Structures are given as structure tokens and as C-alpha cells.
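Have a look at the structure below before the remarks.
Removed from the display is one protein chain of the complex; every other protein chain stays in position.
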Amino acid sequence: MNNLLEIINLSFKHEDKYILKNINFKNSTGKLTGVIGPNGAGKSTLFRLITGTLNPTNGEIIIGDQNIANLSVKKRSKLISLVPQNPEMPSDFTVFETVLFARHPYTNFLGWENQKDLDATNESLELTKIKHLSKRKIQTLSSGEKQKVLISMSVAQNTPITLLDEPTSNLDIDNQILILNTIKNLQKNNHSFLISLHDLNLASLYCDELLLLSKGEIITIGTPKSVLTEENIRKTYNTEIKVLEHPLHETPIITPVINKI
Amino acid sequence: MIFPWKNTILSLIVMLAIMVTSISIGPVNISPIEILKIVTYKLQLIQIEKSWPESFESIIFNIRMPRVLLAGVVGLALSISGASYQALFKNPLADPYLLGIASGAALSVTIVMTQFQNSHLITNIIPISAFSGAIVCVSITYYISAKQHGSVNTLILSGIAIASITQACTSFLMLYSNPDLRPLLSWILGGFASAEWSQILIIGPYILISTGISISLSKYFNLIQLNEEQAQQLGLNTSKIKLIIIINSSINTAAAVSFAGIIGFVGLICPHIIRNLFGGDYRNLIPLSGILGASLLIVSDTISRTILNPVEIPVGILTALFGGPFFLYLLAKTKKILY
Partner (left out) sequence: MNKISIKTIMFFILLITTNIACNSITPTDNNLNSNRSSEQTKYPIDILDSNEENIRIYEPVQKMIVLDSAAVEILFAIGEGDKIVGTHSFISHPEEAKQIAKVGDAFSINIEKIIEQEPDLVYIFFDKFAEELNKNNLKVLYIKTLENNFSNISDQILMWGKITNSTNEAKKLTQQFNNQIETIKSKINYNNESPKIFIDTTDLWTSGPNTLMGEVLELLNLSNIAHDISGYAQLSPEIIIERNPDFIITPNPKTFLDNPAFKEVSAIKNKQIFTLKSDALSVAGPRFPEGINELASLIYPEW
């Protein structure tokens, strides 16, 4: 089971217009893959197809050796977790109770959790370093802390694949780095992360692999260095940039150029 | 998280105590010892000399008991449907009365009462027609609120609009279709003065079944508070759950409105108190606020039938009198959290 997530010939059509076209992609275990591309490139649609919120027009999504189209909601919830872009959580619950929600796929019909679920919740709070917040009410948290609770939930859900939809948008740089460091720390074997990011420099710095989408098609997949070239950016974003090298990590840094009109 | 047996049993005991106390309080003075004697006599546990007027038996068994029980089930139904609507709309200000759902139920009952005045079926038709009115109104409110992504203002405003429209239709029907509209008016004011065992037999089953459904689904009520896609990713069929809540709570509201008329704010106050005491987990909230709702309405009704002895005041007036300011307080407080 080398390829955890495999997407074959995936297309999605909405009102006769292809939003995604012929996507082919494999993700081996343990990798943090960044999905980048301009607005409207099809990033959220790709995520929705993987989570099963939308059904593809063509193609297949395989997780491990199972086609997700054939899975029940409950089974799928043990394979894929999603960190949504907007934290939306009931404000009068504690952090612990909220993270415990994520154990839902493992509970019985009436939904009462057992000791195993409590342990898993505690563990994920520790892993995401928010154990100290566990008794706080959601309404008292900052937006960075709320984002961390969402990540902690996905950890507690204990799925081999985690999708993170713009986890750093609306955050200041300190919280952006905190969140991405948390995700980086969670990386381990048998677990794949797919993360969509607007900020190309953060993507370049944190991701092992980047997938550049434009107008519903994959332009290129590869290491940040191979994807973030001046030509690729010019083609997809339609803008002039310069690529530098990070002084410590040797990853590419993208910086704009002032255009005289 | 284990089922809150301790709290539930404790509050059930308190509720029972309240019921017994309410049965022993009333405009006619019957001492608790006499009540005890009458009950044991009726149950034929031990042989007792009959030393009370016949009328006391009637007062206890045919007036106070059905009345306390009816107030109890109506309070339970209103409170649980309030909590369920709050889950559905992700909004602590939802309430069957404020959302115009109760008025919708009242309108369809009015239609039935004015159109089929002398039908013998009427008592059985009432809950069903109340249900259809409730479900139409909640669907409209839900549709509008979903379009606006659950904004508080939209929710409350659409509730007010629906309540105004349905109440206007109700007033119109009352004015122009039936010369004797007093029974209807008296029903609309809300109250338990004409409580009977037969009414409990009609609405009791509806309320108990839908209460059972609400309690068993309360875990899902928690999950729909999350981002919809995330909830689906956690294995929840959100649209199915929402549909169940809408139908189930409308049954509850309709059953409550059928014989008790429009009693406001119980569905708002009770879940809120429980939330402050025990947190927002719906697995706690549903059963406990149901018990609190039953107790609260029993107490209110006891007040309404004793405070101006021998005169009754409609219990709906009492709950509105205390619930209104409470709602304003909540409104002031909630804005801070939601924006």
C-alpha cells in the first residue's frame, strides 16, 4: 500500500463547463502536499470531490485499495478528515468536548464515547499542543486557537488522509507559522496531508510536494523548487515575479516585481 | 461522556415533587393529608373511611391531575422543540413561538375550528392540522435563514414576519367566518383551564415519541453545529438529520399548541438555563431542558390558577410577562458572542 491517495482521470463538470479536467495524482505516505493555484483554479472543487461532498463526472478516487464512491459515509469518515477554512463550532462547548466530536465515526448509534475515545482526544490535544486549553469554552478562544482545535479534531478522527482547506487564511504571520509548524509536527508515515494554500512562500517552505492547478488542470506536480519557477508562475498567475532562494532552507522564495506601466 | 443519569434522575425527582405540590395547591383548599387519603382510597391500597365530599375526588382526579400532567407534557414539548430548533438554526434565540411556528400551528387550528365547527372528529384533527401549519412555517423560516447563512437578524425578523402574517390571517378568520369566536379567542390566549384526560391521551403519545427521538438523536444535534462539510466528513448525513429535526420538533410544537394554545418563551428560557448550568452538550440539554420545561410550566400554571383565586389568568400571559424581558436580556448578551 504505497499510494494512499490515488486520483485517476478525475473530471468535474458544472453546467457544461469543466471545473476540473483529467486530474491524475498519486500521494505516497507521509508526504505533505500543497495544492496551489489562482482563485477559481479548482482547489476547493478538488477537495470536495475527495471528501465526497461532490460526485465526479468522470474518474475515480482511490484510497488505499478502495474506491471512495463505493464507501458509506461512516466508512469514509474513518479514512478522510477535513479541516474546514472557517472555524464553525458551537460557542458554549469546551475545547475538549469539541475535539471529542471527532470521535463520532468510532461511536455507536446513540453516540456515547468510551474510554478509548477520551484517550484519543487527550492524545490529540497533546500532539497539537492545546492540552492547556481543554477546559476553555470555544467562545473564549482566539482565531488561531480555534484553527488549532480544528486540526486537533482531525487528529482525533485518526484518518490516514487529512485535507486542510486554507488553514492559515485570516491569520497573522505568527499564527500562520504556529499552525503550519503544528501540521509539520504531525507528519508521520502512513498519513498523507493535502493542504491548499494561497501563500506561495509558505507553501514552498512547508510542503514536500506542490500541485499547481490552473483552470481545472494540473500544470505540474513536484518539489517546490521544480514547481515554483518564474515561467510557471507567469503562466498560471499571469504576473511577473522573481524567484530567490531561502537563506536557511534552500527553498524558493517568490517576490513580486514593480511593473512600470 | 456518559449519559447524565445523576442529573436526569435528580431533576426528575424535583419535577415529581413539583407535580405533587401543584396537585395539592389550588383555589379549593384540600389539605395534603386529605389528598393522601383520597389517593389511597382510590387506589384501594388500604381500607379508609370516606370523610370528604365527593367533589374533592373530582377536583383532584379530573381537574388538577390532568391539568398538571397536561402542563407538564406541554412544557416538555415546547422546551425540547425549542432546544432542537436552536440546534437546527445554530442559534440560541430560536424558539417555536419567536420563529412564528406556534402561530402557524395556531392558524391551521383556527382554520379547522372555524370550518368544521360541529364535527366530532375535531379533537383528533386539531393536532394534525397544527402539525401541518407548524411544518410549513418552519420550512419557510429555515429556507430564508439558510439563504442568509443563519444570520440572527434574518432568523428573528423572518420569525416576526411569519408570526404577523399568520396572526393576521387568524384574526381575519376569527372576525369574518364565525359569529361566536370566543372559544377560539380563549384558546389562542393559551392556558390549561379546560384540561382533560382525553387531551393528554391524544397529544401524549406524539410528545413522548418525538421526545424519545430527540433524546436518541441528540448526539447528532451536537455535530450539526459544526461546519457542514466537516460534519459530513465526520460521517453525518446532515440533510437527513435536519429534516428529522424539522419534522420531529414540528410534531412537538403542534402537539403543545393543539390544546394549550400559544404559550411563549418556555422553549427559549429552559434550554438557556440548562446551557448555563451544564454546558451546551445536546445530550444533556435535550433531556434536562425538557424536564425543566415541564416543571416550569407546571409552576406557572399553578400560579396562574391560584394567584387571583377564584379567577384564572391565562398562563400564556404569565410566561410572556417573564419570558419577554428574559429574551431581551438574551438578545443583548448574544450579540456579543455572535459578532
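Just so it is clear, A and B label the chains in written order, and each chain counts residues from 1 on its own.
The working rule: a contact is a pair of C-beta atoms (placed from the backbone, for glycine too) under 8 Å apart; a residue touches a chain by one contact, two chains touch by 3 or more.
Just so it is clear, the model here is predicted, and its values are computed rather than measured.
J.: For the full complex, can you list every visible chain touched by the one that's not shown?
T.: B
J.: Return the single residue from B:Ser58, B:Gln115 or B:Ser239 that touches the missing chain.
T.: B:Ser58
J.: Which is it among B:Ala193, B:Leu208, B:Ile247 or B:Val299 that touches the chain not included here?
T.: Touching the chain that is not displayed is residue B:Ala193.
J.: Please pick, from B:Ala105, B:Leu173, B:Ile203 or B:Ile262, the residue that touches the omitted chain in the full complex.
T.: Going through B:Ala105, B:Leu173, B:Ile203 or B:Ile262 one by one, B:Ile262 is the residue touching the chain not shown.
J.: Out of B:Pro27, B:Pro205 or B:Pro325, which touches the unshown chain?
T.: Result: among the candidates, B:Pro27 touches the missing chain.
J.: Extract the touching residues of chain B with respect to the undisplayed chain.
T.: 26-28, 54-55, 58-59, 62-64, 103, 160, 163-164, 167, 170-171, 175, 180-183, 185-189, 193-194, 196-198, 262, 264, 305, 308-314, 316-317, 320
In this section, only the chains that are shown with their structure count from here on.
J.: Spell out the residues on chain B that touch chain A in their complex, using ranges where they run on.
T.: Residue list for chain B touching chain A: 1-3, 90, 92, 216, 218-220, 222-223, 225-227, 229-230, 232-237, 275, 279-281, 283, 337.
J.: In their shared complex, at which residues does chain A touch chain B?
T.: It comes out as residues 48, 51-53, 73-74, 76-78, 80-84, 86-94, 97, 100-102, 104-105, 107, 109-113, 139, 150, 153, 157.
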